[in-house]
Structures are given as structure tokens and as C-alpha cells.
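Missing here is one protein chain; the remaining ones are kept as they sit in the complex.
Let's turn to chain A:
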Amino acid sequence: MSKKPATQPALHKVIMVGSGGVGKSALTLQFMYDEFVEDYEPTKADSYRKKILLDGEEVQIDILDTAGQEDYAAIRDNYFRSGEGFLCIFSITEDESFQATQDFREQILRVKNDENIPFLLVGNKCDLEDKRKVSYQEASDRAKQWGVTYVETSAKTREHVDKVNSIVCRWYC
């Protein structure tokens, strides 16, 4: 198949995981195009490539937006295997999605077999403070237990989206 020339910039693969409807696609689209899409359309899988200039060095990041629904779990493993960093998203307004992060973490560790794989726990929809079901403390405790960072974001208001962005960049620089 197509062989990439060696001169190409470093390429890293980041995967967004989390249950359905927590805002993985919304966050991804914020990363990529700075846009927020209101209407919900379940993702099967989508892949994007973004070039980032960091300290004069160009880094390419492939972002894979996966399906939250279990229907597509069969194809998820194929991606997990090649992932080099994972963003595990849940919605702070939905406790179930928070509980599901545990499963995702286990799945990833099972495929990658590496406790120190770059991993970020993201609580999305933090603009909906009045509907919050998962406390900040609860989430950050879990992150601490896993030895990862916890960030709360809002894909709608773009709050802390850049923070996530820079954390991801730091993984590879």
C-alpha cells in the first residue's frame, strides 16, 4: 500500500472514546474546525488529521472519533491497537457515561497492555452545571487512581478545549 516518505512529520494517533451522546464528535469538531454542531448524529467512526506547529516542529495528529454505541465495538479494537493516546470522554450530566469510562479504560489497557499509555479523562458538557450528576471530586479521584489527568470541558462554549489540546500536544513533544 502507499508508503509514506520518511521526511513526513511525526504522526501520532489519538482516539476519542466514551459512551454514546457524551460529545466526542462535538469535541473533535471543536479541535479540528472550531465549530459546534448542535444536531446529534451517532458516529460510526470518523478520522481527522491535524497539523500542529510546536516549538518550530511540525507534528501531525490523527484524531479518531469512535462510536459510543456498543454496536460498533467489533471494529473498535482494530483502532485501539494503533492508538497512541486516548481521550476518555463522559458527560458530567450522566452518571452512566461516567461509570462506562471504567470499562473503556479496561478495554484500552487490555488492547494496549501499557499502564502508562497517554490517557486523559474528560468530563464534557460542563456548561450544563445545573444538570450535573458527576461531581468534580468524584471524577478527579478516579483520574488520580488511574494516574491520569482530569479535565472538564464544554464543546459548546469551547471551555478548556484548548487545554485538552495542549495536553495532547505535550504527550508527543
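Heads up, the rule we're going with is that a contact is a pair of C-beta atoms (placed from the backbone, for glycine too) under 8 Å apart; a residue touches a chain by one contact, two chains touch by 3 or more; residues count from 1.
Here, contacts and distances are computed from a predicted model.
Per its UniProt record, the hidden chain corresponds to "Rho-GAP domain-containing protein" from the list "Exosome complex component RRP41", "snRNA-activating protein complex subunit 3", "Ubiquinone biosynthesis monooxygenase COQ6, mitochondrial" or "Rho-GAP domain-containing protein". Of the listed positions A:Y48, A:Y150 or A:W171, the one in contact with the omitted chain in the full complex is A:Y48. Interface residues of chain A with the unshown chain, by the touch rule above, are 1-2, 4, 13, 45-49, 62, 64, 74-75, 78-79, 81-82, 110, 113.
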